[in-house]
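A single protein chain has been omitted; all remaining protein chains appear in their positions.
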Amino acid sequence: MPTPNVNRDPQSAGDTVSDSLTDVTEGDSTTDKIVSVLVDLSQNKLAVIGLLYVFVLCVVAILAPIVAPYDPSAQNYEVLNHPPSFAHPFGTDNFGRDLFSRVVFGSRYAIFLGIVIVGIQAVIGVGLGLVAGYYGGFTEAVIMRIVDISLSIPGIVLALAIAGLLGGGILPLIIAISLVGWRGFTRIVRGDVKSIMEEEYINSAKAVGLSDTRIITRYILPNVASSIIVYTTLTLPTVILWSAALSFLGMGVHPPTPEWGALIAAGRSDLQSAWWIATFPGLAIMATIIAFNAVGDGLRDVLDPKQY
Amino acid sequence: MSKQQLGSEREFTDSLLTVTDLKKYYPVKGGILRRRVGDVKAVDGVSMEIHTGETYGLVGESGCGKSTFGKTITRLVESTDGSIIFDGKDITQLSKSEMNALRKDIQIIFQDPASCLNPRMNVRQLIEEPMSSLTDWSQEEKNKRVHKLIKDVNLSVEHLSRPPHEFSGGQQQRIAIARALSVEPKLIVADEPTSALDVSVQAKILNLLKNLQAEYNLTYLFISHDLSVIKHICDRVAVMYLGQIAEESPTQKLFEAPKHPYTKALLSSVPKIGGFQDDRIKLQGTVPSPENPPSGCRYHTRCQEYIGEICEEEVPKLKTIGEDNLCACHHY
Partner (left out) sequence: MTLLELKNLHVRFKTRAETVYAVNGVNFQVEENQVLGVIGESGCGKSVTALSIMGLLPSPPADIHQGEILYKGTNLLDLSEKELNRIRGNEIAMIYQDPMEALNPSLKIGFQVMEPLLTHRDISKADARERAIKILNECGLADAERIMGQYPHSLSGGMQQRVMIAMALITEPSLLIADEPTTALDVTIQAQIMDLLDNLRNDFNTSMVFITHDIPVVSGISDRIAVMYAGKVVETATVEQFMENQLHPYTQSLMKSIPKIGDTAEELPIIEGVVPTFDQNPKGCVFASRCPEYLGPECDNETPRLSVPTDAAQGHETACHIYADEYLETVSKPTDQTIAQTEEK
């Protein structure tokens, strides 16, 4: 790096630009920020593989009708319980349905449910976390006690109970897991907000007469954004897993919906004779979870290595 | 307007800020029920009068309450008691929206420049924000001012699109100064603005503050623990100890003929080139806790000119000695 370009003429002291920047990063638009994060992320091989998988998964989900060779609900009595073959790479089930197509269509549910549920969790959780952290006092105490109490019940059990009470199905599944999963967001956001409140720039905002809402949206939220992003990527696999679990236990989607958990449930009884029916959906879930975790870990290292 | 001379050849008479008996207590909670068991008396009865156009220094060591004082008079922290009259109005009585209208006239610069600028905003946004919040100037007007301000603090227009972390400490402080100046305040409270900076950078910032004062008609409350900085830039100085003012005097007089024993000890502790002077007053012990300040004169536990029981029993009042020197000590 060359030494700074400084006007050597002592006469102009104070008139010209006296300090120069040591590190010039061009632009600060959102696109550029995303690009720089991706570039940093690319150093982490595991995260890159994870990201590729997620990308492929999304493409598959969107283009499911094109990717899948067969209609997922088409029954073909000539190929009942066939093992994996060239015509049916994942084999067929006891109705003669092509498993590969079913898994492919199942990816739609995984992605859809994942996004919707995490989205709802984030909105509730982040909102409560911001309020608790910023206002403190009684409000914070109340919110955090709710979080603590609900955390004493294992999440999956609670979700199961709620879904069961509502009679099972996709909507109850979404409601159940959303209601249970916002707690993590609140904990993290509130902790972050508390440490940001210590920073002098909050005082600076108050000195300039900004309203509470404005301080929260402009000063606090952008600075907790990286934690939220990381936590989202790490929560997604849990949500997918839970959706699968609830469907597996019969509290989620109804048959013949090809959701991965439901597929495993259907193939459970035939594990000895037709192992492929349960195994491939299971592998799909596993791969997806690992991929999201890898991306989440990588993002965390890139965005804020000091955190948790 | 000519540059201010040290020792105040110019007379500042109009009162801009009058503080009377200001107190700020922080409750200490203890016990199982977390009841209030006592108070940390951060600011305990401080009165002062700052005149338009002057640079008023407030000096003291850590824990003396000077930062709390600065935050209290800008109502970033609510006072416990006392009045603060700014430009004729008692600002302790104002509602939030009324206070906001006044915020245009009182601005504050903090010590650590890195943590007082929102890292998610760029320089332009940082400088523009006070204007958007406290005035109704048009966008065109604001742009014009941003461009003028950035040059006034010796940075350039190219810097406007960058986030604060790309700048050095000295540059960040300049951005903070531009931000404070943007609404053309009457009073700027500078809370240790150069303490976190290197000596050579400190010089630049002090020069900048002095030059801007002339151009923008500013009055400064300059809070610091660094006596040499205070000497260089202030017209009058008040010395604070454990939440109270020990002495107030024009700068030159304070340094040449300090009256209060604490001021004398403080001045002799300042290291000079070549080491300490031989007749240095060696203070024993540490500053007592503001939660449990000594009775009577707060300084009596360490005072090198301790008289007797009166120092322990009676709180000395701030009296006028000579024509412009205030001192709170039983010697006078």
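Residue numbering begins at 1 within each chain, and the chains themselves are lettered A and B in the order written.
In this text, contacts are C-beta pairs under 8 Å (C-beta built on N, C-alpha and C of every residue); 3 or more make two chains touch, one makes a residue touch a chain.
In this text the structure is predicted, and so the values were computed from the model without any measurement.
Undergrad: Sort through B:Gly38, B:Pro271 or B:Gly322 and give me the one touching the missing partner chain.
TA: Of the candidates B:Gly38, B:Pro271 or B:Gly322, B:Pro271 is in touch with the missing chain.
Undergrad: Tell me which residue among B:Phe86, B:Phe110 or B:Phe255 touches the hidden chain in the full complex.
TA: Checking each option in B:Phe86, B:Phe110 or B:Phe255, the one touching the absent chain turns out to be B:Phe255.
Undergrad: Which residue from B:Lys23, B:His51, B:His147 or B:His232 sits in contact with the chain not drawn here?
TA: B:His232
Undergrad: If the hidden chain were put back, which residues of subunit B would touch it?
TA: 3, 6, 61-62, 168, 198-200, 202-204, 206-207, 210, 225, 227-229, 231-232, 255, 265-267, 269-276, 280, 282-283, 286-287
Operating definition for what follows: only the chains that are shown with their structure count from here on.
Undergrad: Could you state the distance in Å from the CA-based centre of subunit A to that of subunit B?
TA: Averaging C-alpha atoms per chain gives centres 48 Å apart.
Undergrad: Within the complex, which stretch of subunit A touches subunit B?
TA: Residue positions touching the partner: 14, 17-19, 21-25, 27-28, 199-201, 203-210, 214, 218-219, 222-223.
Undergrad: Under the stated contact criterion, what part of subunit B meets subunit A in this complex?
TA: 71, 74, 76, 99-100, 103, 107-108, 110-112, 115-122, 129-130, 133-134, 154-156, 159, 161-163, 166-168, 170-171, 176, 179, 204, 207, 211
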